[in-house]
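FYI, not all chains are in this one, though none of them got moved.
Labels A and B are assigned to the chains in the order they are written; within every chain, residues are numbered from 1.
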Amino acid sequence: MKFCVFGAGRMGSIHAGNVAAREGAELAYVVDPNLELARRLADRLNATPLVSGADALEDRSVDAVIIASATETHAELIVESAKAEKAILCEKPIDLDMGRVRKCEDVLDKCPVPLMIGFQRRFDASLRAVKGFVGGGEIGQIETIAIVSRDPSPPPGSYIAVSGGQFHDQMIHDFDMALWMSGEAGKIDVFSMGSNLVDPEIGRLGDTDTAHVLMRFESGAFCRIDCSRRTTYGYDQRVEVFGSKGMVSSTNHHMTGVETWTCEGTATRSLLKQDFLARYLPAYAAELDEFIAAVELGRPVQPDFRCGRRALQLADAARRSHETGERVEVDAN
Amino acid sequence: MKFCVFGAGRMGSIHAGNVAAREGAELAYVVDPNLELARRLADRLNATPLVSGADALEDRSVDAVIIASATETHAELIVESAKAEKAILCEKPIDLDMGRVRKCEDVLDKCPVPLMIGFQRRFDASLRAVKGFVGGGEIGQIETIAIVSRDPSPPPGSYIAVSGGQFHDQMIHDFDMALWMSGEAGKIDVFSMGSNLVDPEIGRLGDTDTAHVLMRFESGAFCRIDCSRRTTYGYDQRVEVFGSKGMVSSTNHHMTGVETWTCEGTATRSLLKQDFLARYLPAYAAELDEFIAAVELGRPVQPDFRCGRRALQLADAARRSHETGERVEVDAN
């Protein structure tokens, strides 16, 4: 399977590296408006650097594209790639504007190429195991999904300014997690509160760095999300699903396993894995594996476009709730 | 110090037993409208049973009363005991009606006897340690207080019917915990959602068994509470305080410490402590110790009447939010 990767930044490099390292996949092109950036990545991985994607999309030997460019380019690249009949793996979010997302969805209805949204957490071994227990009925009916999602440190103001805000940038993964774990469709009540507690610069940019969301699904089950842009102790990623027969949770991952026992107590003397890369690097590789397998076998790709759109609906609702102080009802089908 | 205990039910028995077992404390009277119940408890502990408290309150050798009778009797017993100049340890809640609570508060302003509300969790060794770390500045500024509070199994319908509902009966402890841990006064935004997921009987009685509260304090810090009337795995009591410098949490207590390691993974093969008694029995004794020490040394009793009233304000607000679907602002000073 032959790939073109859009974007030679951090996410583009991860995906390009995974493609190059994988048996049965080939990295043909790296596209970035910054040619120098494209060249550096392409050279390292034996691919062709391009400043624009037109040539790559016209190359009929290219089977698939990975869209890891700036957010505002996603929608257009999806449309062009779909028209060129490429399978698509697109980083989240699809777009920050729901109108454009809906238009994109219309195009895909007419050009039904396989499309996966890059919610890599769905491919994390621990979270998959949680989903497996939930799906297997071990905890009975879901009553509460509890997500803690805290980054080690806030991104720079320049990133915050174009990120779409904490609900759309950071919490979008958590919204997808909520939808995936719950398996719920239908109406969802969303309430949210955010604060600027961590970094005044974030406040000046009109964004939050600490936010809480409380949701209720049609079944009556709840989901709560606890989000922060900063911990002092590493990357805090916990998911707990509580149900009528028990609870299953995915705990944090430590870098090492060292304990001390002294007159001050017992201590685990290692930090948590430091960031999303340390934690989810294997998930990105597993995501690519699943993308390739699904496309090759012609089975439905998951998470698909609809998953990306639904997560955005929740992000929109949460931001509106935060802004108005009122509960917002979403129809996320 | 000589005690009269009002109420010979479960809580009255715990308190009476603690008084009887303590050096330097003496159980003089057990009062219960059900004389047979009063007699059984009093006989076992060498005290005098009474059907009404008048004689006990007139006995000038009695220094203190413990009010563990039915909720609707609390306010009147507080007033009478205060007028009789007894020190008071009163089980939560003060009353379910805020008007009566306010009137009670007025009486106490005029008859300022020492009064402690029985929020026994404040005397649990683990939770005290958490409070100590928070107060000592180890986690910096508080950003989020997270409370999980799940009972092992729902009480019978007969109890639910007179309990005042989940927010006032079960969650009142969590509201006190939130106020104690945060040390916040001033305005508090309260949002709540509840469902009837566990036991249809509870729903028929108009109550919830699964409820979530999200609050924001004036400082911008948050508190979330996750409450259920039923787990399958024991008494789930967790408090986590997340701040600018780190996090401190109180974890669940197991009955034993046994692990198995097999081809299915590692398992802690014991349940959590089964209920609030198994978990908090030592806390009730420590509560009595502090009550006696504070009264004897003339130092302020904590948690005092105001603590009880503030927790009720939050419960009122949470119930209103649950009923209206709207955020409620409370001035809990």
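Keep this in mind: a residue touches a chain if its C-beta (ideal position, glycine included) is under 8 Å from a C-beta of that chain, and two chains touch if they have at least 3 such contacts.
Remember, it's a predicted structure, so these values are computed and weren't measured experimentally.
The total count of identical chains across the complete complex in this file is 4, with 2 shown in place.
Methods note: only the chains that are shown with their structure count from here on.
A separation of 42 Å divides the Cα centre of chain A from that of chain B.
Residues 141, 143-144, 146, 150, 189, 191, 193, 195-198, 210, 212, 214, 216, 220-222, 224, 226, 228, 230-233, 242, 244-247, 325-327 of chain A touch chain B in their complex.
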